[in-house]
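Quick one: the structure is below, questions incoming.
The other protein chains are all here in position, but one chain of the complex has been omitted.
Let's look at subunit A:
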Amino acid sequence: MHFGVDEPVRECQYSQVCTRNSSPMETPHKKIYTRKWRVFPGRNKFYCDGRIMMAKQTGVFYLTMVLIMVTSGLFFAFDCPFLASNLTPAIPAIGGVLFFFVMGMLLRASFSDPGVLPRATPDEAADLERHIDATNGPSGPGYRPPPRTREVVINGQTVKLKYCFTCKIFRPPRASHCSLCDNCVDRFDHHCPWVGNCVGRRNYRFFYLFILSLSFLTVFIFAFVITHVILRSNRTGFLSALKDSPARYPLALQAPSRNAGRRAREWELECDSRSSGTFCAFCAVGADGDTLSLSLCFHTYLISSNQTTNEDIKGSWSTKRGKDNYNPYSYGNILTNCCAALCGPLPPSLIDRRGFLQPDTPQPVCHSNGTSIYTPTQLHAHMCDQHQCIQSTKFVLQAAATPLLHTDSVILPAAAVGHALPGKSSLVGPCASLGPGGQPPPSSSLASLPSSMPGLTCAGELLALRSDADPHCHHHHLASPEETPSPPSPPPHSALVVAAMPCPAHGPHPPPHLHPAQLYNPASQDSLHEDSVRGLIKLSSV
């Protein structure tokens, strides 16, 4: 490590301004922090500055909201006044409480983190690779390693833990990867479009309480609408209570403009049509109601046997698989299973959406309790450490993907990005380009990098930004893959140096002149990285 080492590393924090950060650009000497949700690698949408988390497709959720609100609204507006005055005011009161509970549970299920498991840090991933290699043993070229699984015995049952290639972790038991949200979710039940989110460990109880209370609400409203119609028909005749079409809605809105007496009579008549309107709404909802009650019965069964929808569908614990097959997670009796699912401790979110991203932290994002592990000096070492790893990975993949490229040459598809982002010498938050709803990286070559390597894109973009800021470096290595010059060693090495040292010296000011002699080759660094490179070569050949 040579250049930048004498400069106070504190400057590292000045230059790192997130280009995708919505907060205004401040002077270079002020620190700007990005919230972690902006650089979250999954396909989720975030609202209210990270407080709300939903899936990408939320159209059906809005439909659910509209259906519930319209139906309940019609009930409260047109049936409740009659019922309150003729039966008891407790009816609208109970209805109101039920309605708020339903909405509360729906919003809670939709907006909370279902139990997303954060992706592995580069160090963790490399360590896992090493262990997998050690377990599988050395292999010749062209050998396809077996699928990555680990077996563990839980309460007497053998459970296979699968390796997730996207998140680079061995999934805990009962976790599954949601392809819609592109996240591993703990105790994954299913992805519910009605709720607009995955249903997992942290929001299963809200989901269940939502369908339970919605069933009660549906039955409640249905029952009292029928009561209303029957009571009215006792006075005016059944057919006249039903005959008015919903087309009289616009007339009802004009009722308040007429005088009080006529208004009251017309209002009552409108109520008849409204009750028929509500009735119609419920016939439509009737079909949904069947699905709802089926859903409720199914989930009640799942809760009482402590299974997930995923497990039930796959028949993981079915006795059809084997006589000794049983659910190792069940507590033995229905009551304990239900209590555990509904009243057990609620684990906190593991992904810290609203935490601030440390300017040095490369992707994937790690959860932080707000305490920084590293001081500025350590940031330097840590970052370089991780960037070496990222760069080695990148070079390996490029070497595998593009046989014409010389491994020593500059392989900077991200260099093309430099052109697209002129004048940006700041570096933090380039990973925000991977954030949800963010634009795809401007370079198509960047987009061709595997999406499971967000760190690479990050490093690549860092590199591009860096090289753009430094006109000296620009000459040497803004080469697209097609232009591979196979140059003599110094330029590629200086590129590597640039890649690995994006931050400290490279504030808004260009660095001192690079000395090609004072270079390092990441491949000749400690064995940790050699191993990860070797492991990744195997990975890329799979």
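Note that in this section a residue touches a chain if its C-beta (ideal position, glycine included) is under 8 Å from a C-beta of that chain, and two chains touch if they have at least 3 such contacts; residues count from 1.
Throughout what follows, contacts and distances are computed from a predicted model.
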Identity of the absent chain, which is to be given by its UniProt protein name, from "Golgin subfamily A member 7", "Response regulatory domain-containing protein", "aralkylamine N-acetyltransferase" or "Histidine-containing phosphotransfer protein": "Golgin subfamily A member 7"
Per the touch definition above, residue among A:Pro193, A:Gly289 or A:Pro328 touching the missing chain: A:Pro328
Residue, one of A:Arg43, A:Lys56, A:Arg108 or A:Arg148, that touches the chain absent here: A:Arg108
Residue of A:Arg187, A:His228 or A:Arg353 touching the missing chain in the full complex: A:Arg187
Subunit A residues that touch the omitted chain in the full complex: 100-101, 104-105, 108, 117-118, 120-121, 123-124, 127-128, 152-155, 159, 161, 169-170, 172-174, 186-187, 205-206, 209, 328-329, 336, 339-340, 342-348, 350-351, 366-369, 371, 373-375, 377-378, 381-382, 385, 526, 528
